Each structure stands twice: as structure tokens, then as C-alpha cells.
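Every protein chain of the complex appears in place save one, which is left out.
Labels run A, B and C following the written order; every chain starts at residue 1.
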Amino acid sequence: MAGNSFGTLFRFTTFGESHGPAIGCIVDGVPSRLHLDEVFIQTFLDKRKPGQSKYVTQRREPDSVQIKSGVFEGLTTGTPIMLFIENEDQRSKDYGDIKDKFRPGHADFTYDAKYGIRDYRGGGRSSARETASRVAAGAVARRVLETAPGGGISIRAAMVQMGPHKVDRSRWDWAQVDQNPFFCPDPVMAEQWAEYLDGIRKAGSSVGAVIEVVASGVPAGWGEPIYDKLDSDLAQAMMTINAVKGVEIGAGFDAASLTGEENADQMRLGPDGKPVFLSNHAGGILGGISTGQDIVVRFAVKPTSSILTPRQTVDRFGNEADILTKGRHDPCVGIRAVPVGEAMMATVLADHFLRARALGQ
Amino acid sequence: MAGNSFGTLFRFTTFGESHGPAIGCIVDGVPSRLHLDEVFIQTFLDKRKPGQSKYVTQRREPDSVQIKSGVFEGLTTGTPIMLFIENEDQRSKDYGDIKDKFRPGHADFTYDAKYGIRDYRGGGRSSARETASRVAAGAVARRVLETAPGGGISIRAAMVQMGPHKVDRSRWDWAQVDQNPFFCPDPVMAEQWAEYLDGIRKAGSSVGAVIEVVASGVPAGWGEPIYDKLDSDLAQAMMTINAVKGVEIGAGFDAASLTGEENADQMRLGPDGKPVFLSNHAGGILGGISTGQDIVVRFAVKPTSSILTPRQTVDRFGNEADILTKGRHDPCVGIRAVPVGEAMMATVLADHFLRARALGQ
Amino acid sequence: MAGNSFGTLFRFTTFGESHGPAIGCIVDGVPSRLHLDEVFIQTFLDKRKPGQSKYVTQRREPDSVQIKSGVFEGLTTGTPIMLFIENEDQRSKDYGDIKDKFRPGHADFTYDAKYGIRDYRGGGRSSARETASRVAAGAVARRVLETAPGGGISIRAAMVQMGPHKVDRSRWDWAQVDQNPFFCPDPVMAEQWAEYLDGIRKAGSSVGAVIEVVASGVPAGWGEPIYDKLDSDLAQAMMTINAVKGVEIGAGFDAASLTGEENADQMRLGPDGKPVFLSNHAGGILGGISTGQDIVVRFAVKPTSSILTPRQTVDRFGNEADILTKGRHDPCVGIRAVPVGEAMMATVLADHFLRARALGQ
Partner (left out) sequence: MAGNSFGTLFRFTTFGESHGPAIGCIVDGVPSRLHLDEVFIQTFLDKRKPGQSKYVTQRREPDSVQIKSGVFEGLTTGTPIMLFIENEDQRSKDYGDIKDKFRPGHADFTYDAKYGIRDYRGGGRSSARETASRVAAGAVARRVLETAPGGGISIRAAMVQMGPHKVDRSRWDWAQVDQNPFFCPDPVMAEQWAEYLDGIRKAGSSVGAVIEVVASGVPAGWGEPIYDKLDSDLAQAMMTINAVKGVEIGAGFDAASLTGEENADQMRLGPDGKPVFLSNHAGGILGGISTGQDIVVRFAVKPTSSILTPRQTVDRFGNEADILTKGRHDPCVGIRAVPVGEAMMATVLADHFLRARALGQ
């Protein structure tokens, strides 16, 4: 209720500030007897980890996860799983400039307005560091999804736009996503982005991005019809990620320009006699419920607000001031949002899998 | 939990099918001693009511709301408010064609996959008729918001795009919104839309739209920081509206193309010595919490799936078929989504007002 | 959240005041394709209905339930089930005396303290009339439970104490429960109660009671282990019933006087090779989870606060006063609490059945 938990049946609650002693989460609602260990979870954390290329922040955060409860002899027990990540790179430094000034685009002003106090060290609770907990929870969710009917759900994500530069979908190749530092499915565009982002980085600037998350193998019939729709839960999930300003499903905003004839996905029978759709403008969801097609979600990430150009602001005491955010920041924070988007997709699906099962589906 | 409730502290639960005896909702969490009567709620329902121009469905639904509980001698008592709307236009007719065939773009296929049964009459629970309950709940939410600090919250919405045609923001005039059947703030575009939609309607086709909802006067500090962010709750809220495929806040998807210098809203002191923002790319929300600026949300509505052109489909028995959806449908269902968007904004804000108050803000 | 909903997956929300136009509830989370009609629900409402003997209030409340949604052609559709009961016996009368005076033992004072306004007609929202909605929801829960593994869950309740007079458990006969107006399983005690309560009634007095609810056939393994324990949910459920002041499970308060040797239920193998317990001090629940034995819950109901003897009180304006509550009241409100206790047991079990199923049990 207080804003640090996500999900209904598969539910996680996160804690921790970027420069406090630790971050982590409690994952509750995990069925028993699933194989789970720290190595599996670590795989996903490593994907999000900073310092892996020159295009992401050079902070060193090993992000080593420890399982503190809920797993016994390699199996989940059905009790809450506590995932604990110590903060190791807590440099002692002078935060004087951001202690009292509100950094434009950051949550400094609003946290101060809401709480009258804030842990100003590195953004505190509002730092994107919190997303490591989500990625850990997402790994657990994947384990849960392995037990779903069909058993073959795959969740993948890619960056499809950096600044104004969009990928060419005719060149889309999922195998490319792990071959470049941008999770880019288009090898040509990946090279363009490299050059473009290098310029942004050297200028001390930053740029936004669009991420696409795709889940394949989701059975038809998941999602609640009115207020806990699969798409509304996904929209909420993605919008909770730091810096996200927009979410769309399937054709998304382009659907506004389509006619009814163009938009509605027609159906035929497939070779196995089962219904197939002839297109997927719906993004795999109709009436809030999965159709069995790929679930396709895109979200827009704004440019990192921490830049090296001085910006106009005010401070807590009512004075005008300028501020320049030094430090080791991401020129395109959207890159590290890719595994976070995957994780949120996994937790939403795990939740709706359990909800569907509760109904006897 | 089962998908028919929305909100945490200000919370409503809806019921009813489009062709059942009644629809409505229970609104819970309403503080006591607020003035409330049926006339006030009816004002908002009338705005959404079908049959008001040739551009919306010609079904006659008087949508007369009755308050069945929670109000005594004109004042709320703090107990649940039950709002009841009888379905009057339940024409007895032959539903044979849609009884067994899945209409493309509708929820017929997914409801059947999930439940193995569906009330096929007019869409049943998946019909946009459910949104009348939201509009009624939204009216109650407005009453709650009148007691918020400042007391001057206004919530307005407009259609900003119909098919490919966008309004010219330099001509934006809120006073125009009530002067045309499209809730269009641009009088020139309103005339173009009239002609355009007439063509769509006569062709038995349909078209999508984009709606913008703006809340002014919201104090800084509303919203929970991580998972119940003000923007994630709004994204969820708008995505639950029938036919919505995308939601964005402030600069939204355009933020992906911006640099950090362009995007972050700088701050100065205003004439009264209070902080002011020099732009509003954030759409009034930073870190999930309101900044005090206008809260700006846009959502994309897909074209009505019921069209007069036959489409390919399959039926419940595994046969291929064609289907043509006759009846009195909206050529642009986005029009009637305008008051629904306003209502959802109102309920989200009322919820976060109560949540902020719980924290002593 | 606002106190008018109960349950997590099987969840109902009630509305209505005793002298408003209607009461009822929305039941959400009901799986699809269960047989349900008004006749079935009415059976349970009739059991609770006033006016059936001289020992209960002589108000006439036909309590005819109408299903307004969620059922199509005799089957549940998975969408919310709205149950609607019109208030018919809304006598127009002078409420002057209770309008401003706080009746001792009633919620008049606390509603006034909380809300600053109250519907004083017949108790308004705080009236036991609200329990009709629970009984209706309980009937739906029974339908859900019919689909549970084993399929043979029976829920029964009896009054085991009236005033100081307890039943003799050696004479317990479930068949007797429907043979007397007290739901008494002991035919000898039933006769004593008849005489005793007649005296109470004629004296314009009232008396308390203890009710026992027993669920048989519940599979082992239902209940969440820490905070949503089966017993803690039952304790909460029973304590929400008007006038209930105590709840116990199995040996209950008597367990305090037992030694570990006496209390713990030993186990052996039954004729079928399955574990059996040699006693049931646990009341069918260990560690919050069902054992497979009978689930046994008792709750204490205080005497009806409305009596014909004048009592000392104060009024809203700060004056001392005496009050005498006229009207058609129950000399032992515990009688009508019997079907309500059964209904709450049914809803708690239905909820935990769905929760267990979500976990793959």
C-alpha cells in the first residue's frame, strides 16, 4: 500500500537506498519445490550491472545477491525469499552541492516536498539502483513461469530507438542483442548508435531511448478483464521503472491512426486446426486477456537527467542557483533499463499465471 | 484482486454486463460529510451518454444513476456509496452471429479462452458500457478532491488526434472543447474532423484517437515513490479503459528523442518566491510524485472493432467464418473515452490525496 | 481498504443501510461455469430471516435476493456477481429519541465520533441487517467449495450456549439443529432455552450466546502460514459479525489450562494407511494450515443492546439522558448469528481454496 510492493499473488517488496548499507527485496507467493540458487539469479543481475562498457556508468557495483530465506537444500519452500545485495561502492565524498539544491529532472524537489527530508546521497531511494532488486525478483519469476502450461515462455527485450534513431525492423535479429552493448537487434543500427552515443557521452550530455519487451509462449486466457488487465498491469509495471515516460502495447500510439479494417487482427485456422491470428496489432492482448500471440510492450525512457551542462535550479532555502551533476553517469540510461523491462514482464506474467491457476484455468 | 476494483484508499468496484439488468459500482473510502446527490453525478454521466450526435452510437441509454447507500440527508456518511444504473435499452434480438463467432479486435476469443463461457450479448462485461460506472465513481472523486489543500483542482480532457489528424496546439482553447461533438480544443481541426469522421461513418469504418487529460492545481508531493507512483497509477488507470493501447506522461515517447539538456525542466523562483518550473516535459510528475505543475497524460485509443466490412474469423467450434458486425456503433470510440479519462484521473488523484493525508502531509 | 470488503481471492464488498433503499454485495473472484441462481441463495437467506419464531425480531424482511450480474443462462461467467436485496419494511416513524442520544452498547457514539454524521434510522450501516449480504455471499462460496478436491466439504453451525446455559455435548445431535428455533444440537437444552428465553423476552431483556461452526471435509494444506493463517482469517471473520466479543479455535481458551501432554493431538495410521489424529484440540489447524480434521470455531455474542429497561446515556449536544430502546428486537441476537457464522466460514474456506490452487496444490 505504501508503494514499495508490486504484484498480487507473486509479490515482491523492495528496500534500500543507493548509498545505504544494502538493497534487496522479499519475494512472496513463490510456489514450493522450484530449483533456485544465487548463481541463477546472479546471471540476470550481471546483465544489468554497471561498468560493463564505456556506454554505462563506471560505478563498480558487484551486485552479489545472497538468498537469506525461503530456499532449503536448493529448493524453494513456499516461504518468503529474501534477496540481499550489499552496497559496496559507497564512496565517502562531499555531497554538498546536491545536498540542498534540486537537480532538474530528478526527484529531489518532489521527495523534499513530500517527506521534508531526503537521503541525498546518490539519489537515495529514487536512484535507479533500486532496479537491481527488480531484476533479482524477475529471476525468481522466471523460475515460476517454467512451471506454467506449455512451459515454454520466453521473455526477451531489445532497445529499438536511441535518441531519434530507430532500428530497422527488417533487420531484426534477436541473436544480435547480446552482441553489442546496447541490446540492439539491428547490427547496422548498433554501429550507428555506438558512434552517436560516443558523441553524447563526450559532450557530457545524455539521450533517451525506447525499449521493446516481448514474451512468447504465453497461453491464451491470462489477465483479469477490467482493472487488473494484463496490459494495464504491464503499463503500470513499466511506468514504475525510473525515467519511463510512456508505455504502449502492440500497435500502441500508431493504432490511433489506423482504421478498424487495418487494426483488428483477423483469424484463421492453423495447420493444427487451432485458431491463428493473421497479424498482431493487439500486441497479444484483447480485453485485457492474453490471446496466445507474442505479448509486445514498448516503453520510452527519458534522457538521464545528470549531465555536465550547468542547469538552472533552486535550493531548499529558496535561493536560485545553478547545478552541474558530476559523477559517473549513464549517457543513455535506457541501456540498463532493458533487463529491468524483462524482469517486470516476468513478474507480471508470474502473477497472472498464479491468478489464472487460482481460477482453475 | 479479481480485477473489478480500482484504487487503494479511494476504491471502487464495478459490476454489470451491457445487456444484463443493471450496471454500477460501490465506491468505498469516501470521507464523510461531503455534499453528494444524483444530480451532480448525472452531469458527468450525461457527458458520456451515447446518442448525443451522429458521431456516436445511437443506442439510447438514459444512464440514470441512483444512489442506493452511503448518503444521508444529502451528505456522505463515510459508508460505501452504491451507484446503480438500470439497463433500459435491452432490445431482444438475435445474437446468433456473434454468439459463436469471435469478432476480431473484440474480447470474444479471450473471454472464451479464459472462462469457457461468455455473455455474448453486446460484449457483456467487456463492453465499454462498463465505463459509465467509472464516470459515476469519478464524480464522487471530484467531490473528495474539493476538500484537498488549495481546493482548486480542475480536471479537463480533450481529444488531440483523430486518425492521423492532430490538433494545432497553437490554437488550443479549452472553451472550444464543449462547442463541438469531439471535445476538440482546436476549432479549425474540429471542422476537419467533422468532415473526416462523416466519411468514416458512412463507409461503415472506424478510426482511432488520442486523448489528453490535464489536472491543474494538484499540490506537490502526491504519489508514492516506487510502485504506486502517481504516473504508474495513471498509466494503469488509462490502460484499463476499453480500446486503449498506449499511455504517456508529459513529453512521453517524444522524450526518447530529447537530450538531457532539452528534457529536464529547469527551475527558478516565481514572483511569490516559490519555485517554478520553466517547462513541463515531466508532465507534472518527478520520481512518481507530483511537482505542482499540470499533470498531463495522453492515451491512444484504437479504432472501434465493430465495422461493416466483413472480416475473417473462426468460431467456437473450430470453423473458419466471416463476420460483419451490424448495429449502432461508434465510428470513433475515442470521443466517449474523453469523460472516462477525466474520471480515471479524478479517482487516481482522490486516492493519492487520501494516501498523502494518511502520511500527515 | 475502507472496511467494506472481505477476502483476498474470493472477495465480497457489501453496501447498504438498514433503512436505506437496498442492501447487497458484489462477489468477485468466483470461477466460471458454476451453477448459481436466486433460489439457491435464497435458501440460506431464509434461514437467517427475522420473524420466524417469537424468539427473534418480528420485523418483516422478505430479503428476496436478485442477481444483477455475473450469471448467464444459469452459470457463473467469472465476472462480478452483484446480489441485490431491497429493503421493504422501511416504516416511516419518529426516530427522535435515538436521533441524538447514544444507545449504550450500540455504535451510535463511535460512528458519531468517527464520521460526525450517522444514519440513525435503525442503526444504519452498523445494523446487523448487513449480515444478510454476508449470508448471500456465503451461498456463493459454498458453490465454489463444491469444486474443491474431495468435493465433500460440509459447513454446519449450532448454538452451544445461551446465557449461562451450555449444551451437553454427550447429547449432541446435528439432526436436532433444524428442529428447534435455536439451532440447538441438544434437544433437552433446547427446551430449557425455550423457557429461559421466554422469560428474558417478556422482561424486555436480552442475553448472549456462544455459536460453534464446524467445517468437515476440508483437505489438509489450506491456509497461509504466518499472517493469513486459516485460524487468523477465521478469527477476523467471526469478529466482524455484529456483537461478537470472542473467538476460539479447537480447545480455545481451555488450552491455556492444559499441559503439553494433554493438548497435542497424537497421530497414528488409519485403516487406509493415512495419518489420523487421535484427538482434535487443534480444531483442525496447525501452524495456520488445515490438518484435514474438522475445523472447529466458536464465537461469543454479547446480549442485544436494545432492551426495554431505561439506561443512562448522553446525547450529541452534551446532555445526560436516559434511553429506552423500543421496537422489534431479538432477545438473543446470537440465534440469527448462526447462519452468519456458517457463511463467514464458507467465504474464508473458498478464499483459501483458491489461494491453495494458485500455489499449484
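Following the convention adopted for this analysis, contacts are C-beta pairs under 8 Å (C-beta built on N, C-alpha and C of every residue); 3 or more make two chains touch, one makes a residue touch a chain.
Quick caveat: nothing in here was measured; it's all calculated off a predicted structure.
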Residue among C:Pro31, C:Gly122, C:Gly138 or C:Gly250 that touches the chain left out of view: C:Gly250
Contacts of subunit A with the absent chain, listed as residue ranges: 1-5, 8-9, 11, 13-17, 20-24, 26, 28-30, 32-33, 66, 68-70, 72, 75, 77-82, 84, 114-119, 124-125
Subunit C residues touching the omitted chain (full complex): 1-6, 8, 14, 102, 104-107, 109-111, 113-114, 125-126, 130, 161, 163-164, 200, 205-210, 220-229, 231-240, 242, 245-269, 273-275, 278, 281-283, 285-292, 300-307, 309, 311-314, 318-320, 334, 355-356, 359, 361
Interface with the unshown chain - residue positions in subunit B: 1, 9, 29, 31-32, 78-79, 147, 225, 354-355, 357-360
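Here is the rule we go by: only the chains that are shown with their structure count from here on.
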Same-site or different-site touching of subunit B by its copy subunit C, using the half cut: same
Remotest chain, subunit B as reference, centres from CA atoms: C
Euclidean distance of C-alpha centroids - subunit A vs subunit C, Å: 46
Centroid distance [mean C-alpha coordinates] between subunit B and subunit A, Å: 26
Inter-centroid spacing, subunit C versus subunit B (mean Cα positions, whole Å): 39
For subunit A, residues contacting two or more additional chains: 1, 225, 355, 359
